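Note that this complex is displayed minus one protein chain, with the remaining chains in position.
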Amino acid sequence: MNPELLLSALMVASTPILLAAIGELVVEKAGVLNLGVEGMMIVGAICGFAVAVETQNPYLGFLGGAAGAAALSMIFAFLTQVLLSNQVATGLALTLFGLGFSALIGQSYSGQKPPATHDLWIPLLRDIPFLGPVLFRHDLMVYVSLALVALVWAVLTRTRIGLVLRAVGENHDAAHALGYKVVRIRIAAIAFGGACAGLGGAYLSLVRVPQWTEGMTAGAGWIALAIVVFASWRPWRVLLGAYLFGGITVLQLNLQAAGASIPVEYLSMSPYLITILVLVIMSADRTRAAMNAPASLGRPFHAAA
Amino acid sequence: MIRLDRRPDPSRAWSLATPPLAVLATMIAGGLLFAALGKPPVEAIRTIFWDPVFGEFAFYYRGQLLVKAGPLILIATGLSLGFRAGVWNIGAEGQYIIGALCGAGVALAAYPMESAFLFPLMVVAGALGGWAWAMIPGILRTKFNTNEILTSLLLVYVAEQLMAKMSFGLLRNPEGSGFPGSRNLQQYPSAANSELIAGTGMHWGIVAAFVAVIFAHVLLNRHIMGFNIRLAGQAPRAAKFSGVQPARLILFCLGISGALAGMAGLFEVAGPAGQITPSFNVGYGFTAIIVAFLGRLHPVGILLAGLLMALTYVGGEAAQANLGLPAAAIQAFQGMLLFFLLAGDVLTNFRLRLGRPEVA
Partner (left out) sequence: MKRRTLLASAAAAALIAGKVSAQDKVKVGFVLVGPKNDGGWSQHHYESAVKMKEHFGDAVELVVQESVPEGADAERVLTQMALAGTDLIFTTSFGYMDATANVAAKFPKVKFEHATGYKTAANMGNYSARFYEGRAVMGHIAGKMTKSNKIGYIASFPIPEVIRGINSTYIHAKKANPDVTISVVWLFTWFDPAKEADATQALIDQGVDVILAHTDSTAPLAKMKEHGGVYGFGQAADMAEYAPEPRISSIIDEWAPYYISQVQSVMDGTWEAKATWDGIAEGMVGIGEFSDVIPEDVRAEAEALKQSIIDKSYHPFTGPLNKQDGSPWLAEGEVADDGALAGLDFYVEGVTGDIPN
């Protein structure tokens, strides 16, 4: 087995869930639990695909995917933030709607080929032995996903916006009392989460597969949700989690391709068991858990007059 | 500017009026969607909402509504107790699978012995399986303070993998020509959860669903545990002062919802589904969460919400067959119905006021 190719494939396989997970992290940091990631991803996949095919430009496609999914997430935002509906139920309904809606708009796009998303030509770096093929021969979106992780980390920990966002997620009543627009901030976070999920979906339909097929996300959105938890709501750990999840899949397939006999089912359930384990270890330590899990996660906010 | 004022108590009138309003809104929006797809909107709506109950073949569909609604109601009733208390079991799908695996496992181990005790034993095994699977997040929550939303969700995937493994291995039908899937329990008289009255669709799982609704109603209104559940949900701090032990409450809620989901799985595998296959689960556990909320976490509401959900499934299939509506349109339509129903909640809990928001 060639470790260079394995690591390189791992990065591609992990990018959709990484994108979706980093978006969901911001949503959850703002105290909102949106279980509709799967629905937003698949809508992003078809919107991105449709725009890319119509314009023959993959980058416009990625923008279209992000915009489409962000628009869908606004349904969730309106229901949960303005009409104060239950977030768990609304998120599940969003997934149901997204799966159906994407299949509807996608009916004329199955069997088509998207324009190619070329790898970036990064001179010099791409020729470094080992690191070159692993890190520097990818398409733009792989780097965008990494940049987003860095950006989210920097904004959350180093800026006032991040501070406000976290405050809203920790204690919305206190944040409200301090004069922050809780609902507006949350809506913005939901839109960001939707756009990221849409990018992830578009990456699936434009690069990783690349084609449009109904139901093609096949559960990737749920994995993204698991990764956020695995990461204990820390951006860099989201990166680690996504690469670990993607890595196990790719490694599993590569081991099989190389002729090793492995228990496929047990390996497929291992990421979930590992995540539960991480979750337990993390939450058992109460002080650290309190620092990470947003205290208002999933709770509706209503500014009582 | 429209302003929302929280009502001191949820409005009874609105909680009764919003579901029909939401259905009406969905009919209009859905009709537009169907018209946009070039299908006759009125006929499509009639096929979905009217025909299964009053149409030509209603004698068959009415029973099928029960078959489809049974597991949803049974699971949602269990979930609603936890949801009221602020215990978020969203892994009912996994508990449903494990219940089916345990119950079917008992039957397959006993095969081909015929005994009147077998089916009750399977029910117990199914309930225990679901209970045990729900106890994992329960114990993790009470011992390690681990968020049960996430662990219960993650365990769904583990359960799915286990089921795939089982249908290719341990539980595979030795006479199945190498195909995945267990023996068909419908063809094993002692284990079969067959129709109680032929042609009605009525089976033990639906009986159990009705019993669960009554049980939940009594529990919530007449029993101290029900009082504690409501108190813990509405006023967690007051609950603590009044001596409610959170750990016990969490384990109780998760345990009961797991056991009911497990039973639902068993009734399904021994009845309508018949066998364990890799595609045995069709999302009842997740849909039940929506049903619980559509029913406002109220036992009777859940009963009605379960039947309404079932109606969209059964009617949606009919619309597909008769009008050629794509399956995706039905799915989007269901999503819209849920949006409208969830949106309607706001009228129950809040009063709409016209006016400028107060300066905070």
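Labels A and B are assigned to the chains in the order they are written; within every chain, residues are numbered from 1.
Here is the rule we go by: a residue touches a chain if its C-beta (ideal position, glycine included) is under 8 Å from a C-beta of that chain, and two chains touch if they have at least 3 such contacts.
Bear in mind the structure is a predicted one, so any value in this text is a computation, not a measurement.
Taking the entire complex into account, which one of B:226, B:272 or B:306 touches the absent chain?
The missing chain is touched by B:272.
Pick out which of A:16, A:198 or A:271 touches the chain that's been left out of the picture.
A:16
Tell me which residue among A:162, A:215 or A:300 touches the hidden chain in the full complex.
A:215
Out of B:34, B:157, B:204 or B:280, which is the one that touches the chain we can't see?
Residue touching the chain left out of view: B:280.
Taking the full complex into account, find the residue in B:115, B:221 or B:322 that is in contact with the omitted chain.
Checking each option in B:115, B:221 or B:322, the one touching the absent chain turns out to be B:322.
When the complex is taken as a whole, what residues of subunit A touch the one chain not shown?
The list for subunit A reads 1-2, 5-6, 9, 12-13, 16, 103, 107, 110-111, 113, 116, 204, 208-211, 213-218, 220, 249-250, 253-254, 256-261, 263-265, 268.
When the complex is taken as a whole, what residues of subunit B touch the one chain not shown?
Residues touching the hidden chain, for subunit B, are 56-64, 67-68, 164, 168-169, 177-181, 184, 186, 197-200, 268, 271-275, 277-280, 282, 313-314, 317-318, 320-322, 324, 326-328.
One rule holds in what follows: only the chains that are shown with their structure count from here on.
Compute the distance, rounded to whole Å, between the mean C-alpha positions of subunit A and subunit B.
A distance of 28 Å separates the two centres.
Which residues, counting only subunit B, touch subunit A once they are in their complex?
My answer: residues 3-6, 37, 88, 90, 140, 143-147, 149-151, 153-155, 157-158, 161-162, 164-165, 286, 289-290, 292-294, 326-336, 338-339, 342-343, 345-346, 349-350, 357-358, 360.
For subunit A, which residues count as touching subunit B in their complex?
33, 35, 75, 79, 83-86, 88-90, 92-94, 96-104, 107, 176, 179, 214, 222, 225-226, 229, 265-266, 268-269, 272-273, 275-276, 279-280, 283-284, 286, 289, 293, 298, 302-305
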